[in-house]
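As structure tokens, the structure follows; a few thoughts come after it.
Only one protein chain is missing; all other protein chains are in place.
Letters A, B and C mark the chains as written, and numbering starts fresh at 1 in each.
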Amino acid sequence: MTTTYSGAPTGADHRLSMDELAAVVAGDIPAGAFVNLGIGQPTKIANHLPAGSGVVLHTENGMLNMGPKAEGDAVDPDLTNAGKVPVTELPGAAYFHHADSFAMMRGGHLDVCVLGAYQVAFDGDLANWHTGKPDDIPAVGGAMDLAIGAKDVYVMMTLFTRSGEPKLVPKCTYPLTGVGCVSRVYTDCGVFDVGPDGVRIRETYGVGAHELAERLGITPP
Amino acid sequence: MTTTYSGAPTGADHRLSMDELAAVVAGDIPAGAFVNLGIGQPTKIANHLPAGSGVVLHTENGMLNMGPKAEGDAVDPDLTNAGKVPVTELPGAAYFHHADSFAMMRGGHLDVCVLGAYQVAFDGDLANWHTGKPDDIPAVGGAMDLAIGAKDVYVMMTLFTRSGEPKLVPKCTYPLTGVGCVSRVYTDCGVFDVGPDGVRIRETYGVGAHELAERLGITPP
Amino acid sequence: MSRAEILESADAAVAGIEDGSTVLVGGFGLAGMPFDLIDALIRQGAKDLTIVSNNAGNGDVGLAALLAAGRVRKVLCSFPRQADSWVFDGLYRAGKIELEVVPQGNLAERMRAAGAGIGAFYCPTAVGTPLAEGKEEREIDGRKYLLEYPIKGDYALIGAHVADGLGNLVYRKTARNFGPVMATAATTTIVQVDEIVEPGTLDPEAVVTPSIYVDRVVQVAARHYTVQGAR
Partner (left out) sequence: MSRAEILESADAAVAGIEDGSTVLVGGFGLAGMPFDLIDALIRQGAKDLTIVSNNAGNGDVGLAALLAAGRVRKVLCSFPRQADSWVFDGLYRAGKIELEVVPQGNLAERMRAAGAGIGAFYCPTAVGTPLAEGKEEREIDGRKYLLEYPIKGDYALIGAHVADGLGNLVYRKTARNFGPVMATAATTTIVQVDEIVEPGTLDPEAVVTPSIYVDRVVQVAARHYTVQGAR
């Protein structure tokens, strides 16, 4: 596998907070796109989509044109997102059952899906469903369906674990969610393209591209 | 294959008209059954279902609880049966698309389907879609889906061709629509059970069971 | 991707359909048939088309007119032979058009598979018949099945009843037929409707085709056609 890096531009002089990172991802989502935002950090992206972007949010439990989190009297136990958090509906919404919802995903009709991850490999392999620890109860939910479904699968995560291990790696050590499915990785330290041609640093935050490449084991072309 | 006949009762002293036969079939359809009536003669059965039978008619172009043929102002080009004849809707109707409609059929949810036929074999093979003549343009429509779909597939036809050839035969010579799919055959001359155990005469009209068995080549057990 | 375009004319709606395209055409007989889009396609001129539709044209209008104009190389359909399918009959007997006969339910399910990302499926329909020729057969749980592959379209032309400004669709009665599956199975789905309303007008519980499947919408004048002879 080829791994490349160039003198990628420094996009910010500090590591991004997850909110700042959500804004970066939101800025890369094309106007009018159909998007699924995975449970956890990726849901924050919705808060940063510009007004009038026309981005339509899909939630795999059966809805298009999902609105923001429901508050107060708007909370309806029959209307939740995939994380089981109460949400609202926007004008032009549509409900459908689970087989139709996942057909929509598996059939490649969504433009972008943004997921969290334990690990992403330079070639786009994704691990985000199972730590693989023997006492861990496996639970996959829609992770594997999401991983292979959208036209573009983005990952949003911190680049390093709390103990400092890189989560963008030459090869995943955690059990895989999908093979070669991720095209871009957004992290607090930088943004990366991944895939069959290997990894490329697009932008860095609070760290130089050369230093980042070295820490991740990305070798120059 | 075993073929059996017994001294089947004579149900009428004359060959039945197609309308009389439709009444016989209607009498055998259980109350509350979900039924698909094929194009042509079988559609007449609807006229003989007793009031309050609760039989629900399915039309494979996407409707349950289809009502009678539409007349006059009730004609709506958007509401037809599978024969493209304008029909009406009954209270409790539901519309669905073609994939859902054929899933309903293929999934074995219909109780009874009544079809016309060129030939039925003693073991339940059905030929009703193609004469097999070289200059004939093949056209199958929903025939093969209907043949394998319902819990019980009945055939309604004249027992003999205009030139006197039996249409209930030891083995079909016309191209098959489905294998071993028919369970009962209603004809102007009698009613037959067919299937893996062979053919059995249930009832005859205007002809004795022995004479009928002889004409059809049904040998005693 | 992205919100459906609302176009001013059927001609604008069918712009860009390339020669050699596979075009899914909705309708069962006349119900749901997108006549205005087909007429526009005839004017547009794309040729060497593969048409996927339940029938192969009735009378001299719609699909029959497209066939008569010599634009169609091949038809995949369940029921080409009808009392009024003289245009197709003539072309077929003259060897000027290819035909693949597909059972009606398989036609629908194969397009559904295309839209749903299913690679292939085992289907019990047509086992033991001439239409099983060349297909892989497998026994599962004591029943025989044939392996069927998806049918994907470059374009779908469908008729619906009402669209909202985002492209969500509802249909009318049995005119729904193939529209919803074809919308999922084509790269570009083009829809003619009787009416376009504001987003938020359609009941979200009753939307049949969600906007994600719809690329272009055009409102057309009320359909006028006779029902007689539509067999």
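Quick note on the criterion: a contact is a pair of C-beta atoms (placed from the backbone, for glycine too) under 8 Å apart; a residue touches a chain by one contact, two chains touch by 3 or more.
Nothing here was measured: the structure is a model prediction, and the numbers come from that model.
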For the full complex, which residue in A:Leu16, A:Ala33, A:Leu49 or A:Leu79 touches the chain that was left out? A:Leu79
Selected from B:Pro9, B:Gly108 or B:Gly132 as touching the chain missing from the view: B:Gly108
Touching the hidden chain in the full complex, which residues of subunit B are there? Just list them. 30-34, 54, 56, 58, 64-65, 89, 91-96, 103-111, 149, 151
Pick out the residues on subunit C that sit against the missing chain. 109, 113, 116-124, 138, 140-141, 143, 145, 149, 170-173, 203-206, 208
Subunit A residues touching the chain left out here are 59-63, 75-80, 83-86, 89, 95-99, 101-103, 105-106, 130, 135-145, 148-149, 175-179
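Going forward, only the chains that are shown with their structure count from here on.
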Which chains contact both subunit A and subunit C? none
What chain lies farthest away from subunit C once each centre is taken as the mean of the Cα atoms? A
Subunit A and subunit C have mean C-alpha positions lying a whole-number Å distance apart equal to 35
In whole angstrom, the CA-centroid distance of subunit A from subunit B equals 55
Rounded to the nearest Å, the gap separating the Cα centres of subunit B and subunit C is 29
Where subunit C touches two or more other chains at once, by residue number: 112
